[in-house]
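The structure is given below, and queries will be raised subsequently.
One chain of protein is taken out of this complex; the other chains stay put.
To keep things simple, chains are lettered A and B as they appear, and every chain counts its residues starting from 1.
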Amino acid sequence: MNASAEVRNNVPDEIVIRDLGVTFQDNKGNDVQAITGVNLNIKKGEFVSLLGPSGCGKTTLLRCVADLQEPTDGDIHIEGMTPKEVRLQHKFGFVFQAPVLFDWRTVKKNVELPLEMMYQTKQQRSERADEMLEMVGLTNFANHYPNQLSGGMQQRVNIARALGIQPDILLMDEPFSALDEFTKEKLHEDLLQIWRKTNKTILFVTHNIQEAVFLSDRVCVLSPHPGRLSAIVDKDLPRPRTLEMKETPEFSQLVLKVRNSFEGGSFS
Amino acid sequence: MKKKYLSLTTKKWFQILFWAVIVIAAWEIGATVVAMTKRTPENILPHLYQVLAAAISTKAVSGGMTATQVVFTSASATLLRALGGFAIGASLGFLLALLMKLSGVVEKLIFPYLMLIQLIPVLGLAPIILAITGDINRSRLVIAAILSFYPVAANTLAGFKSVAKEKYDLMYTYAAKKRQLYTKVLIPSAVPYLFTGLKIAAPMAITASILVDTLQGDGGLGCMLSQSLKHAMNIYVFWLIVFFSAFIGIFSTQLISLIEILVSPQKRSASWIGRIAGKEKIYGRDAEKNRTQKEPGAETL
Partner (left out) sequence: MQRKIGRRKSLAQRLSENKKVQAAATIILPLLLGILIFALWQGQILQAMFHTDTFTLPVPTKIAALMHDNIGKVLVNTRDTVVVALIGLIAGSLLGYGAAILASMFPNLGKGGLSIVGAFASIPVVALAPVMNNWTRSVSSTASTRSTVAKILVVMLIAAADMGLNAYRGLTELKPFAKDLMATYAAPKRMVFLKLQLPNSVPYIFTALKVSVPASIMTAIVSEYFAEYITGVGRQIRENIVLAQYATAWVYITAACIIGLVAYVILMLVQSLVMRRYH
């Protein structure tokens, strides 16, 4: 366990977030601070969770990294580049909360969508899509339409599509929150397996403490009103993680530790 | 026994048959009543078999053509012109909706006037449009085009606006260009709405074409309609035209629905065509069973 921590310290920072703040104007023109004063460094290949209840700004933070939201204060650098430059270079994979699939395209064509934007040839696209579908276990459904698939399967297509462009960084916005417990557990294992294979940096937003503790290396706890980073909890749970680990006392202690580092109000 | 009856009522063909029988029965009862009380019952409500007889008879009704031939020749003229107006109006409607989506300025400029077109009884303006254009064929095209224009434009615009914000975000994360956004997301999303508009516009274009026929006699359906009404021609031609117009109005809507199913593959799974092709909807549990062993180290749940 210490060895892995040492290895981590020698790896360069990939995402550097400095003093980030986002202020919105509500309908009456008042300033609403979604997040303020966030400082966070994320290393290459790390799995980091952003954990908090609704209204704590975790989605806003993720969207700032993805260049979907412009920060009012502070800045973000990803290997020295701004989020916009990284986005234009197709280095992000963004997995939305809802599957956001196109009803009029087959599953395979949905996965090929970002590849079409990158002007890959038909052959390249087809091969890559097949690869991705195999990784999420949906090869047999390549020619089905989204409305023929269950929620969990649609979300897997969502993930396959995000992985298709082979991004360095995977940004996931509560991707499993709409699914039932059994499907969720299955997808947790799948996600960890994909992460082990591909070694990407993953920034994962969730409101589920157990999910955050189970999946990630570090849990960043955010608290609301105003949204801010309250704590960063480093975890020493060994990898690879299995479902049985959820029963161990170490796991429960970590969950408790995370819960207690949350400030202000109840954790819904 | 009751169960069998109930399950029968869910079948679509049974429903159609049931109502067809009721409509025919009501008609025949009405015709019989009328025949007993009126001097010329055919003018008001002829028996259906009488209409059928007139349809298949080979007696020359006008200019050496049988009743059915009269109906069909005049129908082809009317429908062709309706089709022209429909095509023009629908295309212009789609283009305008696209333009309004591309430019907020254009949308603000045009939107109230679009509403206004809906409120103006365009069919009622048929005579004046004829007077302005002077040419009956051109006026027919213009009216059919105006009538087709509004439903297509309004519905297509609604289709563009129905695209969820997440889809825009998704394309943004792919650094998509505007052209890609339109061709890959906005236009495909609007297709179902476009077809709704087309289904409304089609019967209206046909109605417009027939109406213009009545204003100036040159052989269309409407012209034959008013002529047969005034007894310049056999009254059964009138009834045949009425039935034919009704049929065409209903058929045009069904035809467009059929085209929509052919064009939109995702709808096929939900319709009878899908059932024939074997593409059924797959629900959760059955879907899990369909998975093969190729999954990476999965445990069967």
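By definition in this document, a residue touches a chain if its C-beta (ideal position, glycine included) is under 8 Å from a C-beta of that chain, and two chains touch if they have at least 3 such contacts.
What you are looking at is a predicted structure, and each value in this text was computed from that prediction instead of being measured.
Of the listed positions B:A53, B:L80, B:L95 or B:I128, the one in contact with the omitted chain in the full complex is B:I128. Along chain B, the points of touch with the absent chain fall at residues 6, 9-10, 12, 15-16, 18-19, 23, 38, 43-45, 104-105, 108-113, 115-116, 118-125, 127-128, 130-132, 203, 206-207, 210-211, 214-215, 222, 225-226, 229, 238, 241-242, 245-246, 249-250, 252-253.
Here is the rule we go by: only the chains that are shown with their structure count from here on.
Centre to centre, using the average C-alpha position, chain A and chain B are separated by 47 Å.
Of all residues in chain B, only 164, 166-167, 169-170, 172-176, 180, 184-185, 188, 191, 264-266, 269-270, 279-284, 287, 290-292, 294-299, 301 touch chain A in the complex they form.
Put simply, chain A touches chain B in their complex at residues 66-68, 87-88, 90, 92, 94, 96, 98, 100, 102-104, 106, 113-114, 116-118, 134-135, 137, 139-141, 144-153, 165, 182, 186, 189-190, 193.
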